[in-house]
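A quick write-up on the structure given underneath.
Here the complex is missing one protein chain, while the rest keep their positions.
Now for subunit A:
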């Protein structure tokens, strides 16, 4: 029975009880507990179920490496799945639930998988669900989804907020143990800008449990002093509960700071991601103890030796009263010492090494503990908790020599340095045979742009084991003085990858490597046997190391088993790739502040607020919002659009056109430049006049269009599409900076400087004349002319251009006065029946006139010639961007799909994107097609469906009736017609 001990627990405050619930049951712990220690203190040993076999599992570690004790924390908008109980601090009111157990933690139906475990070997998914094919969707997938998966995702919006912080430092130290503190002190004394992050609440690391004497002081006092010194220093920042998550190129490092996960007060951000740019990274990330692979090593009560002493020393929690310690190295003997000091019994130490004669071994022996050398655990007894172990020879095949009753097993298979951050950016490892560990290779560090390494490891992360080694290595990393610490000789490690050496298939099938994903020694051996010899392949085939713990406990053991099965060495097999993050980061933290109103930048025109107040129904256009229509109370969008079109055609409409791109192109070579950018001639345009132009890329494809106005001898103002403003600006700069760098041309993006208002309809002139101030008559300001002047109280530039086929003026005005001019026009237009119109009315009116729209009639494969725009392509010019591309034979083919108008025979509107059906089928058995719809609307003006489309040899087939697809219905017939449906002579605009 795990329980709280009468005394001890350096981190807990027994005067401050804390209440929490687990699976609805109220439990008590103390301030300073982790959820894991509090559960153990309440006798709750089983904390979860494994992923595949649903075996009962308890905590195995005491830190971030924990694979088993995953919990769902909180409720509602603060529900968080997959939280490791070993690092979850306890707070008053914490609500925890077990996961992956159905219907309950105590009784799990999925456990039946375990009984049939031999039917679920490595590669089970790949082998079993191949056939029959329909079974996957209807049988296998639903069942697997029900049984598999870890914590659930919440269905409620996150109640917390998150944020980033950008930081710049000379040195980042990750890990606040004695190595990290030593390195930080060294960097501090060198006057560097230093940041030290520690993932746990307290600084000091393992040494606080395992003890040491540094510079003549007890390590507890030494750590306290070191932290105080660093806190007092102006050039150092210390952050606890902050984990080094990932190291990237150019000294970029992400650290994740927990801000409220450990306390009841949830005000402020939940987590903060530190986005650091640092000169160098010192990883003092410690090491992780490895489990041993013996049969039944996953039974609740089998824990890492270091974790067992952590729970006793830190939280005053004993996992069992009688513990068997199994080890292949000296370190586990420390656990014996801690247990004995706490008044608990050590039933035996099972040491796989044939000899052990170091100081600590003899010390423990002298305390009367039975030490069995050369022995192994053949089997752990018990289902939901340990009841005893069978002992055998390590060198044998598992024949039982003795059974020992116990209620806990502490195991130590040696230590693996935490090399993740070292490896993220390419740091190499070497295999230290003597220490049986992969260690960072200082000769092959991750390198920066200068070719020098920018990550240095310190302490146990380097492979150091004793405090003296750790301090010396950390001081070396920063070139500082080494704190004094006596060297204590320890015995070496005996590499043990399975226990016993000669274990047969039955035992191997009960030796867990990856607890969370239920990968056993037998699975890895099977993968090797089936040809998955690369460690990366074996990983994916068996799912070894693919769980949320990413193989922190299982990787080395797994690849050692693979190496053994392949009769090769561990360094030959190598490790899988270490990728960020070190432990999982919540999506919320990665999103930072970007949610709600700041999820994405929303661009607003100067008239946005007016539209909002006047009921605009918005549509996103890039980052802009544009009014789609302005429905009146009770009016459908369709009806509003129809009303806006009719009103504009018959009286007066106004459109907010501010989003159009406005690029000032200026300089002695600007005309020459624009002749290259546009397909038609811009250099011959007269000042005061406008011309519609097309832009193509080098391949000849149409990429943008718009009206160009010549301002003066050297200046042109180019209007682009809304989405093209930044893209075309960059396109122009690209050509000017990279190709025609000696041409004297400047481009200035004035898009944000001006509001632009289109005043459209038969009464457009009347309303401008009512405001007065400038001559807007047909004589002074004819179609395709522009003029600067005043309208009422406003300085404006008026362009006489039309995208609707109506009499139309587009008025540009400095943005801050845009709303005022809009209001003045609305007021003045009242007597003429003015109504604002939105983008849908704009689209319909341009389609009625057969005007193309970039993105509708073009899709990156269409050249202007396909759209009947040859009139806008200059024949006089030697060159323009796209000219050569358009000469390619593909574009000369007679059967290209070309722009036509389409009218259904029944007057209905064609479906958007519908295909024109042709006879026969293609090589893939698909119906042949001969065209497609690019724009389709119900025209309020003509009172029937109108469409534009690209049809094979379309312009040669005017009058022909072809059929278009409809989703879920029979095809519909449509006649090929001229794309200009309304006022083909252009009489309405030219008045």
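FYI, contacts are C-beta pairs under 8 Å (C-beta built on N, C-alpha and C of every residue); 3 or more make two chains touch, one makes a residue touch a chain; residues count from 1.
Methods note: contacts and distances are computed from a predicted model.
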item: Hidden subunit of the complex - UniProt protein name among "Branched-chain amino acid ABC transporter ATP-binding protein", "Sarcosine oxidase, gamma subunit family", "succinate dehydrogenase" or "NADH-quinone oxidoreductase subunit J"; value: "Sarcosine oxidase, gamma subunit family"
item: Sole residue of A:386, A:474 or A:815 that reaches the chain not shown, by the stated touch rule; value: A:815
item: Selected from A:7, A:26, A:155 or A:267 as touching the chain missing from the view; value: A:267
item: Residue touching the undisplayed chain, where the options are A:84, A:97 or A:193; value: A:193
item: Among A:354, A:668, A:772 or A:833, the residue in touch with the chain that has been omitted; value: A:668
item: Residues belonging to subunit A that touch the chain removed from view; value: 161, 163-168, 193, 267-269, 275, 277, 592-594, 596-598, 600-606, 623-624, 664, 666-668, 744, 746, 748, 750-754, 814-817
